[in-house]
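With one protein chain withheld, the remaining protein chains of the complex are depicted in position.
When the chains are written out, they are named A, B and C in that same order, and each has its own residue count from 1.
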């Protein structure tokens, strides 16, 4: 299963990349995906998760073809 | 003592004039002034009073040189 | 802090832009602008309205508006304000009132502009007479409280 993972803003700078394509064997939670992608950091509490352009939880399941985004609190407006 | 009395909006149409100059012997309340100027109508409850361009009460005293205005509830904006 | 009583139709967007541009020292200092524009509708209480005549009490109007703006400035950290109110004959779709408030933070802009509008509606000596289509004229009886939710 191929997943697109994206990072934004300060998190993007911290992990040193804006996006990547990762492969998983079966559907996993967003938290498990984070651990696979960013093993050097435990999931920061304030980081937000979106799956396919909608907000999701750390426990939401990620599956084939999904686009998952991790980002810090939003500061627009 | 000479007082300028003004009427606005629907009240102006009801009393049939927009302003008049009246003479009083000594300071009187706005209510007494109304009774002198508009004897045919008891002071309508919703009518507002202003003395010298500021809101006043029916019991406020009117004296020489004052401009007194009577008008219905305001409906601007 | 500018208050204008206008006997001519005005464009609220030009008024705000011009005022903001003239107050050049404001640029970069304010973070929030809250604006309210009240416009004449072509119907009211089920009737078609062809026009409106806005009467006011010259002298007291300005004084009442200045007091209202002063109260808002005392209550919230306001950088500047602009109030424009139309008088005379008004056609459907024309602006009646404009209230603009510039502040550092958005909550204050929303609160102060709403306060000015509500106080203007309940205190400033303006009176509206509606010209109904083919059915004469009528005075608007009273303003409703804008803090209450409509049904």
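Please note the rule applied: contacts are C-beta pairs under 8 Å (C-beta built on N, C-alpha and C of every residue); 3 or more make two chains touch, one makes a residue touch a chain.
The structure presented is a predicted model; accordingly, all values stated were derived computationally and were not measured.
Q: Report, in label order, the displayed chains that the undisplayed chain touches.
A: So, taking every chain into account, the missing one touches A, C.
Q: Hey, which chain A residues sit against the chain that's not shown?
A: So the residues of chain A touching the missing chain come out as 6, 8-10, 50, 53-55, 69, 71-77.
Q: When the complex is taken as a whole, what residues of chain C touch the one chain not shown?
A: Touch with the absent chain occurs at residues 11-14, 16-17, 27-43, 77, 92-93, 104-111, 113-114, 117, 144, 146-150.
The rule is short, and it goes like this: only the chains that are shown with their structure count from here on.
Q: Taking each chain's centre as the mean of its C-alpha atoms, which one ends up farthest from the centre of chain C?
A: For chain C, the chain whose C-alpha mean is farthest off is A.
Q: Could you please state the distance in Å, as a whole number, between where the Cα atoms of chain B are centred and where those of chain C are centred?
A: So the centroids are 27 Å from each other.
Q: As a quick test, compute the distance in whole Å between the mean CA positions of chain A and chain C.
A: Taking the average C-alpha coordinate of chain A and of chain C, the gap between them is 48 Å.
Q: Measuring centre to centre with CA averages, how many angstrom lie between chain A and chain B?
A: Roughly 72 Å separates the two chain centres.
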